[in-house]
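Once you've had a glance at the structure underneath, I'll fire off some questions.
All protein chains but one are shown in place.
Labels for the chains are A, B and C, by order of writing; each one numbers its residues from 1.
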C-alpha cells in the first residue's frame, strides 16, 4: 500500500507548497540537523556524576497509571483490550499447553505520564529548529523530531518540593513557579544549585486529585511561569517536568498567551517537557537529587510518549 | 457506562465459575500476593553496585523502533496517526499562535522492543503464582500481573556476546544457548559471573535482518534453550532478554514443546522476558556489564509493554 | 508481514488441533457450505411482493446513532477521530484549494444498531452449521460466517407494536414476547400473518431510555422469549430484530439459560438478529409492513455490523 497513489499524492504536496512564510523561528545552537535540543546539554560527566548520587540503592518509578479513567486533555481517550489469539474455546499451544495473552491499545499518547517531544508544540506552524509544520507533520507520523530520535536519557535530576516550600498540599491552581520560587526551593533544600544538563522536576502534590476531583485536576494547575521557564532555559537544563497534566501554571499568567511556557521551553529552547511525573516518594525521603533515566518507547514518528522515568538515589 | 448491565454480567460470571480445576501450578516464593516474581531478587545492594559500573558516562538505549513495518508475530499490527486537534484550517491558540500536534496509537503492544509481563504466558490456563486465567484475564485488561504493577527496575545487566563467542553474525537460527554456551560466553568476556538480581541480555546480531529479510527474522531465531533457561533461573536472575523477537531458540529444541522456554521463565519462575533489546553499542565498546534501568509505561492491566531500556556504563 | 512466522504458526495450529469433540451441533438445511442460514428463505417473490408494499413513498431509517456515549455491553467502547491529513497548518490541495476531512474509528462493532451475524453466538464452542470455533475463529477475523458473506437483504418486514398491544411505553423490562403475545400483536394490527422470508421487528419504545437512564436501558429489557423464538423459527422468518440492545427478554426467563434466545435463533436456526433497530416512525404512521432493505458494511471476517436498515412503505 505504501506505493499506492504516489502520483496523486506527489501532485498534492506540490499543490500545498506555496503560501506560507516563516517570519520568526528559533534555530538550534547545535546545528540545522539537530533534533534533540537541550538533551545535547547532557555530557558523559553528567552521567558519571549523577551515578555517584546513587547511595541508598533506591529506585523509584515516576510514572502514574494510564487507563480509560485517567483524566486527559480533551478529546483524548484511551483503551486497552486483552485477548488470547489462536486459543479461543480453550485452545493451547503444543503438548506444553502453552497459553498467552496479548494486548491492543487504541488511544491517544498524551494520557498519563508523558514526554512532550520537540514536535509537540509550535509557533504559528513552525517548530523547534525552524522545522516547518507543513513539511514534517504528516498524518502517518512526524518526519522529523519524532520520539524515535530521542537518545538514552541519563543525568542528574533536581526535585523541587513546592509543597514543602509553600506549605500547601496540593499547591493551589494558578500558583506560578518563577525565578523567585525556584531559587527559594533550591535554598530550602540545602542551597542546591542547578547544573547544565540537569532534569528539573517540580513536586506539587497535584496527582492526588486524580480519581477524587478529576475536573479540578484537569482544568487548572499550579506550575511553571514565563519568567521561570526563561530562567531554567538560561541555566541550560536538559528537561523540565512536574506532577501535573501540563507543567505550566493554569490559568495562564496572561490569558491571551496560551501555553506560552510550552512555547518557551519546546520550540524556543528545545527543552522537552515531562508531565504527570511524580517524585512523591523521593520527597518523602527528603532526597532532592539523584540519577534520572528515561527511555521512551521508540514509536517512529510519534509526537509524545507514555513514560515511566526511573529515579535512583 | 461502567455501571451498565451489571446484572447481566454478574450472572454471566457466575455462570462461568464452575468447571476448571488447576492440576499443577507454580507458587511464588514471595508469597500469594506476589505479582513481580524474580524482580524481588533485586536489592538495594544490586542498585548501588550497578551504579558503580557507570565509568565512562555512556548511556545507550536498547530499544528498536516500533512502526507499521516492524516485523511482528501475526496477527499483530501497529499504526500511529498524528493530528492537530482544534487547529484545522490554519487555526492556532491565543495571541501566541500556539500550535500542537497530537498522536493516536492503534496497535498491538507486542511489536518492537517488548517486556513480556508475568501475565503474558501460562500453562493450560494457569499463570505465575497460580493465577487462574479465567479469573484475572478480562478483555478490558488483566486484573492481576498487569504491567502497572512492575516496580522501577535498576540493577546490573550482563551482556552475553554470542556473536563474538560463535564467530557468526548474526548467530544462525536454531542455535540454542544452554549452560555450556552461557558459561563459555562468560569465560570469554573475562571470567564474568552472574549475580542474583542481574538482568541477562543476549546479543546475537539478529535485528540486523529487520527490513532486509523480515521473513527470516520473524520465523526463526537463535536463542535460549530449555537447559539454559533452567540454569539462569537457578541463578536467581531478575530478567532475561535478547535482540530477537522471541528470546528462545526457534525452531524449538523439541517441536512439540511450544514456547517452553517462555513457560520456564515466566509462569514457573516469575522471570519477565525482554525481546528485541539490542546491546550492540556496548558490545562494540567491549563492555559487558553496566547499570540497566527500565520503566515500562504503566498502562493499567496491560500484558506487555513497548520498551526502551537504558544501559549505562 | 503476512508471510512472517509461518513456521511457528503452523506448528501452533497443529498443536491445538486435538482435544475438542463436537457432541451436538446444528446442520444447515441448505447444505454444508451454507453461511447465510435463514436468509435463504428470501426468494424473488418475497422481493417483488415487498416492493408492492411501497405505497406512500416513505423511506425511514431504523438505525440509531453510534458514538462514545451510546450505552453498550461492557467492555465495548467506541471513538471516532476526525483529521485533515496533509493539510496541517492551513494547507490545501492545488489551485482549487481543496480541503478534506477524514475519519478514523477505534471501537467495538457491537454498539448502536447492530446485525448479529451467524458467527456471533455459539453453543459450547460450536457455531451455526456445525462450524467449530477453534477452526474458523481467529483474532484477525472469522474465516467463515463473516459479515462479508451476507447477501443483499430485501424482503417484507413485519413490525410488531408491543407498546400498542400492552399499553406501556416503554414495555417494561422482563416482559417476554412469546407465541401468545406475537399472535395478539398480529391480530391487533389487522389480522396480519407472517410469511416465510419475512423480517420481524419488535417495537417496545426501549430506545427512549438512551441518554435518560442508560443504566436501566442496558441492564434489562423486554423482549423475545424462548417459546417466541422457537415459534418464529418454525415460521421460517429471515431475521428478527427489536429496538433493544439485545432483542431477548432480560432478566432471562430462566436465569441459568444465558442468552438462550440468541442460541435458538443464531446457531440452531441460522436466523441473524437485529438490535437497536427502531421502527417508531412507521408505528406512528400505523404502518406495520413494508419493504425492508439492509446492506451491512462488508468488513471481511467481521462478526457483527453497525447497521441502518431502510424501511419503505
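We take it that a contact is a pair of C-beta atoms (placed from the backbone, for glycine too) under 8 Å apart; a residue touches a chain by one contact, two chains touch by 3 or more.
Fair warning: this is a prediction, and the values are worked out from it, not measured in the lab.
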Interface partners of the hidden chain - shown chains only, full complex considered: A, B, C
Option from A:74, A:172 or A:211 whose C-beta touches the chain left out: A:74
Chain not shown: contacting residue from A:93, A:139, A:159 or A:182: A:139
For chain A, the residues touching the chain missing from this view: 1-9, 11-12, 15, 71-75, 77, 81, 83-84, 87-90, 99, 101, 104, 106, 138-140, 214-215, 217-220, 250-252, 255-256, 258
Interface with the undisplayed chain - residues on chain C: 43-48, 51-52, 54-67, 75-76, 80-85, 90, 92-110, 112-113, 119-125, 133, 137-142, 148, 151-154, 256-260, 262-263, 291, 293-312
Residues in chain B touching the chain absent from view: 9, 11-13, 15-16, 20, 68, 75, 77, 79, 81, 83, 85-95, 102, 106-107, 125, 133-134, 137-139
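Everything that follows uses one rule, which is that only the chains that are shown with their structure count from here on.
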Same or different contact residues where chain C meets its copy chain B, judged by the half mark: same
For chain A paired with chain B, centre-to-centre distance based on mean C-alpha positions, whole Å: 24
Centroid spacing, where centroids are CA-atom means, of chain A and chain C in whole angstrom: 45
Euclidean distance of C-alpha centroids - chain B vs chain C, Å: 41
Residue numbers of chain B (touch at least two other chains): 75, 81, 83-84, 90, 99, 101, 104, 106, 138-140, 256, 258
